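All protein chains of the complex are present and in place, except for one that has been dropped.
After this line comes subunit A, so read on.
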Amino acid sequence: MADEALFLLLHNEMVSGVYKSAEQGEVENGRCITKLENMGFRVGQGLIERFTKDTARFKDELDIMKFICKDFWTTVFKKQIDNLRTNHQGIYVLQDNKFRLLTQMSAGKQYLEHASKYLAFTCGLIRGGLSNLGIKSIVTAEVSSMPACKLNSHFLNV
């Protein structure tokens, strides 16, 4: 079984690799985040196909989000999303209080400015998963204090 450690190290290397080959500046930062997000998108599409092969059809969007928060998150990050909020009009906020990819980084406000780099892949992961379930969305992340993070997904079909 591939340990979590292996994926964590690979993910961190990917982030540093993408940023190393880019120059400074806002535009470059955006480009790097997009690259990471697109990689996450591909992986999310593949993962959701494998995970939902034998599950029943989803009743509605809330059902899909509950699946992402419970089963999907558990298989990928070994824990569930701690809090799911929605306005029932296509906006869902997933809150993870101990996000696996950030726990080793800091426990508070240190390195906050770098947090977004480490969330880009996961945003793509969710967007890819939703896309293969028929939902077009935009997923962004907010970190106010590590290792907790909030992932906002905005459904576009609605």
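Just so we're on the same page, a residue touches a chain if its C-beta (ideal position, glycine included) is under 8 Å from a C-beta of that chain, and two chains touch if they have at least 3 such contacts; residues count from 1.
In the analysis below, contacts and distances are computed from a predicted model.
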item: Name under which UniProt lists the unshown chain, selected from "Coatomer subunit gamma", "Dolichyl-phosphate-mannose--protein mannosyltransferase", "Trafficking protein particle complex subunit 3-like protein" or "5-taurinomethyluridine-[tRNA] synthase subunit GTPB3, mitochondrial"; value: "Trafficking protein particle complex subunit 3-like protein"
item: Residue in contact with the excluded chain [from A:Gly17, A:Gly30 or A:Gly134]; value: A:Gly17
item: Footprint left on subunit A by the chain that the document does not show; value: 1-3, 5-7, 9-11, 13-14, 16-17, 21, 35, 38-40, 42-43, 46-47, 50, 75-76, 121
